[in-house]
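Shown here: the complex without one of its protein chains, the others still in place.
Moving on to chain A:
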Amino acid sequence: MDKKLAVYICTGCGIGDALDIDALSKVATKEYKVPVCKSHPFLCGAEGVELIKQDMEGEGVNTIVIAACSMRVNYDVFSFPNAIMERVNLREQCVWCHPANDEDTQMLAEDSLRMGIVKAQQSSLPEPFQAENLSKTVLVVGGGLAGLTAAAEATRAGYKTVLVEKNPSLGGWVTRLYKQVGSKPPYSELEDVGISQLIKEVEGNSNITVYKGAQIEKISGAPGMFDVQIKQNGNLATERVGSIVLATGAVAYDATKLSHLGFGQYPNVITGEMFEEMAARGEFKRPSDGKEVKSVAFILCAGSRDKEHLPYCSAICCTESLKQALYVKEKDPEATVYIFYKDMRAAGNYEFLYQRVQKEGALFFRGEVAGIEEDGGNLVVEFDDVLVGDRIRTEPVDLVVLATGMVPTTAIGERLIVQADEQGKESEPPADEIIKSNILNLEYRQGPEVPTLKYGFADSHFICFPYETRRTGIYAAGSVRAPMDIPSTIKDATGAALKAIQCIELTAQGSAVHPRVWDLSYPEFFMQRCTQCKRCTVECPFGAINEDEKANPLPNPTRCRRCGTCMGACPERIISFKNYSVPMIGGMVKAIEVPEEDEEKPRILVFACENDAYPALDMAGINRLTISPWVRIIPVRCLGSMNLIWIADALSKGIDGILLLGCKHGDDYQCHFVKGSELASYRLSKISETLNRLALESDRVRMEQVSIMDYDRIPQIIEDFASRLEEVGPNPYKGF
């Protein structure tokens, strides 16, 4: 494609008042010989947009640089199909956070325009990846409430579904409940479990293929073209599916580990699950001697929120125990019910249930169980009650019911820590934890299951993107993702089914899935120069890249989220996108004009993550905070895409310091690509030797974690870095 470049400068929103537009235009026309350069007082208005359209038609303009507002706004207005588009942020990050008609502000605007023009010159139009034999079927793994709901919802939306259930019958955990908590006003009455209707709907639906008593032997491929082998009764069936809903749920925590609460020691200490069975039989009898139960003690958080056992809250034990207390009180209002809890977590409409149980006369105790004793089948609970600040002792009770927490099915199995190879383990970035839970059996280079977050849950990004796992096209729903109750599970399964459908459709279009849904670019590998170092296959947060026997990377573009982490990882710089590559950003760095040392105008290059840091910088501008005039901001898809060569480029150019603004990483990470910012900080830890080689101070490069809410901190972060650079002194490479 022959490029014809045009630059449009908007003078609205205060830009024209603060900058010398003629001088700015000269950067385009004189320095870069851009054939078309126009300014307009209201570029995002109908007239402004028409101006661009006319140039496209009349002059054959196909590469557009819009120097106006942030790329985060008006993207719908400045949307021109089949044109390369680059936005230069003159508003939020220039005139709104720097003094008007100032020499330094003008220099900033000119540098921004230079970078934009260079990027546009080097970009080309992405061509969507078109895979073949794409399937639009959804695979649902697990036939409990979440799986059944996901399958039903997907078919209601018009998609075929394959459902695989390990057990010989559908329904899972919920079918074992005697009653469920009321889901409609007054919310304090118990209801029959309504799952049989759902099972009937799923089993009778010709668009749902149900495999019962079956397990997944192997899943290979990628979104749009997963090949699934299902083993059922010794036979192997194969299905091609487009995306996967992981809904294998959770199991109860192993009560035999709760000997301190008497389980396994005293026959009359049972679990909530066992109590449900008792209730379903319609009689409460002591396991030890069959005597009718007249008093029950429910111990909540049995092994939950306990460092020795499950450190987390399982969300449903409080309300399940309240429900079970009602079983007792409805059968015998005179029965004594003790409920021992740490915190009563009966939020929302469950409050009505809690109130009802209180009204029925159950006794509630807040604190910690101190011990359980037995005497001839009778049990006595000792408890440290924080509400009276004393240890209390119950009358002898007939039965103690332990409310055990949930263990996700993804947490059960051998732990596998993913490593590149045997050498150089210490130099590895923190690894994903994959547990061989024998659920999906993925043929992925990085391990057979989805990586787990904390406590073995299959979640990925709990703040922004529920359902997303770290494997594209695989969406977790229900208690396998986080402990949840029946209504939340239904919502969750519906959400995950829709995510699975989105994945199928976007893959067919050749687009990335969330969070870069509009993105049609994908990474391309210049294999002739590959050294088989495995950095890309190891560091991809989504396991998108497999390997052959010779360790050559085998990319799977439909698994890719387009974050560019592989591009940042590659020491040979052979990975690039049509509109985002190492030389492209390198060219932008080189386009910055660095004043001589005696001018005393240092330059700070900011690589800002597009997801949080860049909007935070915009917000700083929107709030008219003043930012140091020395900064030059380059947005990056993710800090994970930052290639160390850019830092070398910048320093050899004479730029005094480089600031990396990325998302929070660690346990409660906020990185939209899970590990990008973490990998960037890991790479940065390696850079000091490079800097030393260049006879430069490692303080010249700094990384800060910011969230979108930190916009008010941004000026100070930059100021602090600038003053540190002042101490270090100017870059000795200036002028070379």
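Heads up, the rule we're going with is that a contact is a pair of C-beta atoms (placed from the backbone, for glycine too) under 8 Å apart; a residue touches a chain by one contact, two chains touch by 3 or more; residues count from 1.
Here, contacts and distances are computed from a predicted model.
J.: Which choice in "Aminotransferase", "D-inositol 3-phosphate glycosyltransferase", "Quinone-modifying oxidoreductase subunit QmoC" or "Molybdate transport system substrate-binding protein" gives the name that UniProt lists for the one chain left out?
T.: The record names the chain that does not appear here as "Quinone-modifying oxidoreductase subunit QmoC".
J.: Touching the hidden chain in the complete assembly: which of A:292, A:395, A:668 or A:712 does that?
T.: Of the listed residues, the one touching the omitted chain is A:395.
J.: In the full complex, which of A:89, A:336 or A:494 touches the chain missing from this view?
T.: Missing-chain contact among the listed residues: A:336.
J.: Give the residue, chosen from A:23, A:157, A:347 or A:363, that touches the chain omitted from the document.
T.: Among A:23, A:157, A:347 or A:363, only A:363 touches the chain that is not shown.
J.: For the chain left off this view, which of A:20, A:189, A:385 or A:597 is in contact with it?
T.: Residue touching the chain left out of view: A:385.
J.: Even though one chain is hidden, which residues of chain A still touch it in the full complex?
T.: 336, 338, 344, 354-355, 358-364, 366, 382, 385, 387-388, 390-395
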